[in-house]
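The other protein chains are all here in position, but one chain of the complex has been omitted.
This part shows chain A:
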């Protein structure tokens, strides 16, 4: 019995929890194995993604060198540039050269901008990451309370009204919503800028102000989805036995929901939040164009239209990395929110 307990604890608790019982040191290999396996899957996912990205981009028509030099340039100039950009090498050499570079942390040189891609992406992350976080927080601040209110007032006009609102929010494309926000808050009221971005180190206040409208535009559809999921989850939970028990112990309906229902209703919401990160990142491509923000989405958009393939593939890999990492974190959070997941195997 004891060995079994020990290994299970190893598998399902964070490593620091391993030494909790007894004083004796536990063998570390199952945890290492677990992490190793996850890391291997992680690496394999990235490799396959890299391979697909590389092949797809290589199949695209269009010569980056010709794109840079335009329609009047001579063949000789274009050929010289192609050699300079390393486009002459065979495909497998370029692929493994790219992978090897990334492993060393070297993402290569942008074909059109002629600067290190690693720096470019890092620069853009300083906009896209805060923007996504802001959208995430805003969508929770807006969506969750609305969903809770709707669930508490189930079947009443407030519920119907909120759900119609949520449906509209899902239906409105975020670029259009962004333009409406600009018209009202930037053009008519002049409270906020129409777009653009002041770097953080120059003026953090202005940088933050610049992210409010795009953050709202990004958050709205996600908030609507969250509101609906929150409502459904809470309504489901309210019908369960433990809520009835809580009511029987003398709690009012809303007390029972607040104290016992919410935490349980949060599981499906967490799943959606994890998925939303990927949607938000994709959404930045459009929203950053509407608000002329120098983010990763706009970088990719321009790079695609300029056939800057080295940049497109490295930026895409960074996105794949971000999304896969989020999924991993969501998995970890599950076990935090739901103690059953920890106990189940104990």
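We take it that a residue touches a chain if its C-beta (ideal position, glycine included) is under 8 Å from a C-beta of that chain, and two chains touch if they have at least 3 such contacts; residues count from 1.
To be clear about the criterion, contacts and distances are computed from a predicted model.
J.: With one chain of the assembly withheld, which option in "ABC transporter substrate-binding protein", "Protocatechuate 4,5-dioxygenase beta chain", "Multicomponent Na+:H+ antiporter subunit C" or "ABC-2 type transport system permease protein" matches that chain's UniProt protein name?
T.: "ABC transporter substrate-binding protein"
J.: For the chain that's not shown, point to the residue among A:50, A:120, A:166 or A:227 touching it.
T.: Looking across A:50, A:120, A:166 or A:227, the contact with the absent chain belongs to A:120.
J.: Quickly run down the residues of chain A that touch the omitted chain.
T.: 60-64, 66-74, 76-77, 80-81, 83-84, 112-115, 120, 123-124, 127, 179, 182-183, 186-187, 190, 193-197, 199, 289-295, 298-299, 302, 305-308
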